[in-house]
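One structure is given here, and the rest of the page talks about it.
All protein chains but one are shown at their positions in the complex.
Let's look at subunit A:
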Amino acid sequence: MSDYEHYEALVVGAGPGGAAAAATFANYGIETLVLERGVEAGSKNVSGGLIYAEESAPYTIDDLFPGFREAAAERPITKYRIHNIAGDKVESFDLTDLHEHDTEWSDSVLRRKMDSWLEDRVHERTRETGGGLLTGVHVNGLLREEGRIVGVTLDELDPITADIIVAADGVNSELARDAGLMDWDEPDEWFQGVKAVVDMPEDTIADRFDVAEDEGAAHLFSGDLFEGVRGGGFLYTNRDTLSLGTVFHLDSLVAEQAEPHELLDGLLTHPLLAQWLGDDYTELEYSAKLVPDSKKVALREPHFGRLLLVGDAAGQMQAQGPIIKGMNHAVTAGALAAESYAQAKSRNEPEKAGTRYARKLRNEGVMKKLRPRGYELLRGVAEDDGVTNVVDTVLTSAVGRAGVRALSGRLERLYNVPTLSALMPDTRTPYVTLPTVIAEELGTRVRDESSVTPPDLEARIGGLTYDTDIGSPHITLRDESYEASGAAVAACPVSAVDFGGGCYREEVVRTNGSEERVVSLDTQPCVECGTCAVVADTDWSHPRGDKGVEFKWG
């Protein structure tokens, strides 16, 4: 055995999954080291913005961190609506029942504030075990001895060994990829979200959303306002800001060559939003994130040797129509992973922590939520292009439209049935066609006019804080041909066709009379979302600790 620094438990990533794992390890008195690459926990994190405490969950964030809601969250979400949009016609359904199904509470959050609050508590509790939490430290891979995982390698520190390693290092987990448990191959396994945090005084929020101090609203948007790209929009009220964003299937973004920031603008400038955004739009931060589609990628056995994966790193992000839950599953998984190790160790079989963890995910019902059985069964039929075409043809025909009208009284109720959301196939039918037809047939016209002028991409990038690792870019292009990597020019949330200030640009190289379309990359504006790892041919890693983008809101 080499003479490496050793901790009993190592947690990589100080988001909610890592925090839950660390707190649980600490509760069992296990020496725990937590490593976070951001300058502060939360500075690398983006989420749409709602965290749930599910009644059926064995662990919730406020169980593990008392006082969480008061100190780290924004507002309880008490109103939940979805808006079906076709042009300026809108039909809105109240989804509060769906939102409250199995929900103990649900709060809007901003990740910098939330995760940095967790950081202090995690450090305090793990320090008592002889470990602690360090920021600015980038774990870049697994350390193996004789083929077995024994620890991690890092940019800033010498390798560290551990008896158990919890990878809570997010959607682009380098540990999950090093272990061969995850890849970046298929665009249809991922969503990409972009978000704007918008300034709004508390009393304006109270007026425009009709919410009291301890209330908040969530609005979802779907229909024809996103150029046919499969996905939707959201608006959540925070304490004195709003989180507005759009989330799309990555394969659909690529197929339509859509620009994510323009789709976001499509939402921001829609007349329906004028009532909430008014004429004083101030964007505080633009951000982006890749989101795993748990239906397809949530690992049934998220472990390998001493390595346990939790949260986005394990694909544990439930995005099923209007049900969008990620952080709560990360919290549950993190706590279950730590508990599994503690129990396996007490039975003198620590090597069984992984199988025990996977079993708990099944027995506690987590896997059933992440990978609904109904979806698996229906997927083969429902996601067949032929079937989608037929369904869409029927739906948009007079017959379908008559059906929608006939159902009108019951549609809202159907939308509120959780099992139906879980069944939703990944086709344009539920994302685009159905909401459009509903709005066309049942909707009312919005009379407001939007006066919102969102900042352009250059201003959005200019508003972000970066500590650029000059001279050592964290992403390099393996294949700069347009065929291999050109999709990134549009799909990258901080790049755009004909925009020279982004990460990816298309260039034409003329040599000896021939012309070649190539792609060039400048990682300076990178928001570390991982989109290009999927849609382009890259060598992708996170920047070194403390380097790269620093989100102030998240």
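Here, a contact is a pair of C-beta atoms (placed from the backbone, for glycine too) under 8 Å apart; a residue touches a chain by one contact, two chains touch by 3 or more; residues count from 1.
Note that contacts and distances are computed from a predicted model.
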Hidden chain of the complex, named as in its UniProt record, picked from "Fe-S-cluster-containing hydrogenase subunit", "Electron transfer flavoprotein subunit beta", "Formate-dependent nitrite reductase, membrane component" or "C2H2-type domain-containing protein": "Electron transfer flavoprotein subunit beta"
Touching residue (missing chain; options A:Ala71, A:Leu157 or A:Ala274): A:Leu157
Touching the absent chain when the full complex is considered, from A:Leu35, A:Val90, A:Leu423 or A:Val549: A:Leu35
Touching residues (missing chain, whole complex) on subunit A: 5, 7, 33, 35, 123, 127, 131-132, 134, 137, 156-158, 160, 500
